[in-house]
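Structure first, commentary second.
Only a single protein chain was left out; the remaining protein chains are all shown in position.
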Amino acid sequence: MTQSVLSLRGIGKRFGAVQALTDIDFDVRPGEVVALVGDNGAGKSTLVKIISGVYGPDAGTIEVDGKQVEIHGPRAAQALGIATVFQDLALADNLDVVANLFLGQETTRAGALDEETMEARSWELLRQLSAKIPSVRIPIASLSGGQRQTVAIARSLVGSPKVVLLDEPTAALGVAQTAEVLNLIERLRDSGLGVVVISHNMADVQAVSDRIYVLRLGRNAAEFAIEDVTTEQLVAAITGASDNVVAARRARSTDAAAPAASTKEETR
Amino acid sequence: MTQSVLSLRGIGKRFGAVQALTDIDFDVRPGEVVALVGDNGAGKSTLVKIISGVYGPDAGTIEVDGKQVEIHGPRAAQALGIATVFQDLALADNLDVVANLFLGQETTRAGALDEETMEARSWELLRQLSAKIPSVRIPIASLSGGQRQTVAIARSLVGSPKVVLLDEPTAALGVAQTAEVLNLIERLRDSGLGVVVISHNMADVQAVSDRIYVLRLGRNAAEFAIEDVTTEQLVAAITGASDNVVAARRARSTDAAAPAASTKEETR
Amino acid sequence: MSFADRTDERLIDDNSPRALWGNLVRRLRSGDLGMIPVVVGLIVIWIVFYAMNSRFLSSRNLVQLSLDSATIGMISVGIVLVLLLGEIDLSVGSVSGLSGAVLAVLLVYLGWPLPAAILAALCTGLVIGMLYGVLCTRFGVPSFVITLAGLLAFLGLQLLTLGKNGTVNLPGESALIAFANFTFLPPWASYALAVAIGAVYFLARLRTIRRRAAANLSAPSVRSAVIRAVVLIAAVALVAWYLNLDRGIGAMPLLWVGVIIGMDFLLRRTTWGRHVYAVGGNAEAARRAGINVNRVYISVFALCSTFAALGGVLAAARLQSVSQTSGGTDTNLMAIAAAVIGGTSLFGGRGSVYSALFGMLVLQSITSGLNLIGVDAFVRYMVTGGVLVLAVTIDSLSRQARKSSGSG
Amino acid sequence: MSFADRTDERLIDDNSPRALWGNLVRRLRSGDLGMIPVVVGLIVIWIVFYAMNSRFLSSRNLVQLSLDSATIGMISVGIVLVLLLGEIDLSVGSVSGLSGAVLAVLLVYLGWPLPAAILAALCTGLVIGMLYGVLCTRFGVPSFVITLAGLLAFLGLQLLTLGKNGTVNLPGESALIAFANFTFLPPWASYALAVAIGAVYFLARLRTIRRRAAANLSAPSVRSAVIRAVVLIAAVALVAWYLNLDRGIGAMPLLWVGVIIGMDFLLRRTTWGRHVYAVGGNAEAARRAGINVNRVYISVFALCSTFAALGGVLAAARLQSVSQTSGGTDTNLMAIAAAVIGGTSLFGGRGSVYSALFGMLVLQSITSGLNLIGVDAFVRYMVTGGVLVLAVTIDSLSRQARKSSGSG
Partner (left out) sequence: ACGSNGGGSDSGDSGDGATIALLLPETKTTRYESFDKPLFEAKVKELCADCKVNYLNADQDAAKQQQQAESALTDGASVLVLDPVDGKAATSIVKSAQSSDVPVVAYDRFIEGADYYISFNNERVGEMQGEALVEATGDKGDILMLNGSPTDPNAAQFKKGAHSVLDKSNLNIVGEYDNPDWSPDNAQKFTSSQFNKIDPGSLAGVYAANDGQAGGVFAAFRAEGGDAVPPITGQDAELAAIQRIVAGQQYMTVYKPIKLEAEQAAELAVNLATGKDVSGTSDFEGVPSYILDPISVTKDNVKDTVVADGFYQVEDICTAEYADACAAAGLS
């Protein structure tokens, strides 16, 4: 078994009166896609923000490539090779698509911004993700939700990271774009990066990940290898009960609409 | 066939150099769930914003209950019985959950805000949606993505609308919360409201809707009754081609992982 | 744990008395303290000046401080409102000067009765504020520019109103002057006031506790309400006692603090106040929620200018005259600075009217302390600047702690 | 339609000459006009004053206007930078006064050579700005408060520096005074300048066109570049010709406009400028993108104070003396107002340094026009306020049109 590229031990985080994370352990190995699932407010995004240096943890240690590190801010995380797509996207609304894509990693020529190269490269990146963006010279504020998300994902491809953290990358994406992002994740894995994906879509999670961590109410609730878990087991681990509302809906709908079932799989 | 509660004809909207919507027709009847699907940037949210008075249309007419109306702003839309959950949520970050839930429709007692009643009712609404929100007295800014979305959806239940527009209501929601929202949509339909749902999740769309409109690049691309459409047809209508990336992925994965298929259906 | 709002297992239950202390320490460390840092800054300033001149904390000087703070402090209340919307009003100085001029001219030259003259002065402010609100909402002119224009235009109008003779002295025996300078609560009334405040506080809290319990929500204990009410009464009574050693609690400061308490109630406990915060936090969200944003704007600007006019009337009363300099010099800057120093954000949606109270006290304490010490102008400027930075740094450091602990 | 950026079928292709006109009309109607509304406001003001006194548009008065605008206009350039971050600097007046005082004292009392004295004056500004930046980023004190404190502290320092004699006259034959008052471009140089500007513009544009074509991106036609360059040359030459009827293009206004063009380049075409806009638009996003936000803050505050210091040096040169009033009165307000009137947002991330140019010209035109007409003080104040509102309303109405058409 290869060494973890990222490894967390005993991470804890408190916000005011809420203990958001308690004693979290988490490992990512190179060439592996790790899914992080859990109910709303389980603490997934908080964990991602701790890894990417947005928050400092209250407790616990972080190791990158086996060396213990302190991540003092997003710059430090980037220097360690951690690229992140945040759930709230973190784009500058007043800048255009090109400026956002290359923010902090601008291409220059003789000291001045090389707009042409950046624009041409933007179109390439966006086309890779099947983005339907009419112009890259309009401010991000005027893009649709999915377009913004595509830009945020494309951002993470601009540098050369070791670990990519994707916090609900496909939430606002259309069917084609989702499929492209799943393809992208597989490409990243194949090129030896560690990938962490957060998603509420069990089909997507099961389609791309190698290992799944489940968080519940800020604690490690379960860890599964992809081979030996079913959707039911996952949902039960997330909600903390096997007789949950999802199971109830499924029971009802399979009664009613059994024939269509097999065609819907993996299309979100 | 009952009269449409909401009916659009020939709607067009231009933003700068982009023709976002061209000649859109759209109808919703009472007691009906209409799904609006389309690729990213197809113009779905723009259409919703036109109906809810956020933007004025450049062309076309809107009828509510058979009477032609001009919707001059969100207040006017609300007065016409149109409640909306926006994709960008539109919550006031500095206010707490209770304040956001009742914004514009506060409960008062002798002129002063009746905080206790509002708070108790908030817990009720949130529990209905299986929200995992630790406290309703913290500012919205400190909630997780899914928690915020749940609050936005709960907002639309305060009040008594005729039509409810839900713009990607389940994008950030966990599996249990998604199931609750689908249940909610069914309850709204059963009580005779017109419901418009936008979603990129074909499984969800097919599970709850009666009719499906497909937008492509700002135009009406297709309209289906739920009975006579398959996922493949929908995806083809959205992407504009039947040999799309989604179909390609599916082909690959069914080759590889055929056995697990039937268990994943309808869990996102 | 049967309360509706206490079901989440991640919530740290902090109702035990021991936890209360731990909670306070945690809040101190995380900076989640509301007004406390400003108050600490104020106390530090007081101690320093006391060390340099013990008369600084004499009853007489504190009474003086309360009288001096009330005029611009009243203007600052309006500024807080405007800042809550994320707007600004640069013209409060001119508006206060103009309303003072209107008052003086009506009273002295035209012989109007006092109440009518005061009303006219306040209406001047009201009309100006509504004009701002309309310009701001209908034409979308940024408030910075309209009120800058107002600053100039109403200064012109003030000069015009005062006419060639300039300074107008108000009649010395006027009730207004007596109100601003010589009217103080008699000692018994001040203690009665303390008890009344405590009682109102207790009853309001008791009612909340009852109603929360009825709605199956967690509620603080009645005991804690009793303790808080008693502490409140004691604090107010102590202040009253100390001020009573000199002239006592002045009518004008009392009006000021009363207005602040009243505005705080309006902002926190009424629909209008809720809407002000909502518009300031996210105007588009407020609009989509069906709030009449224009009405909120107009009402806030109208209130702000009216408070400016009221401040102008009080300033005229206190100075017993109105001149071309009334409302000039630093009035604008002081009024805005008080609100900001007190912790109200310039970007809207965050703050409280109490910032006008504490911010003004900070500014006025510095001025008063330096007056007592008596230094050269350049030293005075430099020290004022330095003390200001220090006082606000305490606040900012605690805010920063809050931010890095993720709760802001 | 083989260009990478022209593949979306919803894009309305507007390269045909006929569409260009339609496009302009649409832009006019939708208000997507950048600086045009301010310029229109300026033209309206000019026409009105011209109607009242035809000397207003005489070469002589325009030369005067250019000289009068340059000093505070230079300060306003720095203000634009700070506003782009969403911060403010209230102390530019004091800083300019202080740097003027440093200059004068070093030059006159201590007999330093001119370049050394100027350098020391600018360094004063630089150090102050870095101090602000550090306080702002390390302690998180709001810039409104630090710079308010600076306003006072550096005024104190200015008084201290000038010492007991107050006003210092600069040596009359100093090169600095000559630069600010008597140095004008000779006619041939002004026309050469026009051609040079046009040529640089054309070459830059040509290079962009070539590079875009090489990157398979749509590019404007070379013809359009030629037309624009010719129009530019003609416009600059026309201005030069008209000003040459009097003294010509002054060195100081030229420096000012040069600085503006240079800063505009830095802001739009360098990494640093990009980061300034990013931090102003969304500081948290910028931080998460790995931008060193603190460094951006410090550099911007340092630049702002340095421009303030430069403005102070120019003001001293123009007035040929420095006194306690230097940098006082309305300097702060004028500098900030110019930026805001020119269209830079107070909330960060939106605006351009050209707003300092046009905003200052608007303000200075009003002052100059009223000086020519010669009116009573109160009329002056009222008219200034009124004209200001009018000028900005034109801008705001067009912005509003843009908003309601959904493109803002």
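Order of writing sets the chain letters: A, B, C and D. Residues in each chain are counted from 1.
FYI, a contact is a pair of C-beta atoms (placed from the backbone, for glycine too) under 8 Å apart; a residue touches a chain by one contact, two chains touch by 3 or more.
Computed from a predicted structure; not experimentally measured.
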- Visible chains that the absent chain touches, using the contact criterion stated earlier: C, D
- Query: If the hidden chain were put back, which of D:137, D:208, D:292 or D:324 would touch it?
  - Reply: D:324
- Of D:159, D:176 or D:249, the residue that touches the missing chain is D:159
- Task: May I ask which residue of C:208, C:270 or C:321 touches the chain that does not appear here?
- Result: C:321
- Message: Even though one chain is hidden, which residues of subunit D still touch it in the full complex?
- Response: 55-56, 58, 60-61, 64, 67-68, 108-109, 111, 159, 164-169, 171-172, 177, 181-182, 315, 318-321, 323-326, 328-330, 367-368, 371-372, 374, 376-378, 380
- Residue list for subunit C contacting the dropped chain reads 53, 55, 58-61, 64, 67-68, 71, 155, 159, 166-167, 169, 172, 181-182, 184, 245-247, 315, 318-321, 323-326, 328-330, 367-368, 371-372, 374-378, 380
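In the analysis below, only the chains that are shown with their structure count from here on.
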- Note on the structure: Here the gap between subunit B and subunit D, centre to centre from mean Cα coordinates and rounded to Å, is 47
- Query: With chain centres defined as C-alpha means, what is the inter-centre distance between subunit A and subunit B in Å?
  - Reply: 24
- Note on the structure: Touching two or more other chains in subunit C are residues 8, 10-11, 407
- Note on the structure: Multi-chain touching residues of subunit B, meaning two or more other chains, are 15-18, 132-135, 142, 217
- Of all residues in subunit C, those that touch subunit B in their complex: 4-5, 8, 10-11, 208, 211-212, 214-217, 269-271, 274-275, 277-278, 280-282, 284-292, 349-350, 407
- Note on the structure: Interface with subunit C, subunit D side, in the complex: residues 86, 88, 90, 135, 139-142, 144-146, 148-160, 333, 337, 340-341, 346-347, 377-386, 388-389, 392-393, 396-397, 399-400, 403
- Note on the structure: Within the complex, subunit D is touched by subunit A residues 52, 54, 73-75, 78, 84, 86, 90-95, 99, 103-106, 108, 111-113, 115-117, 119-120, 123-124, 132-137, 142, 155
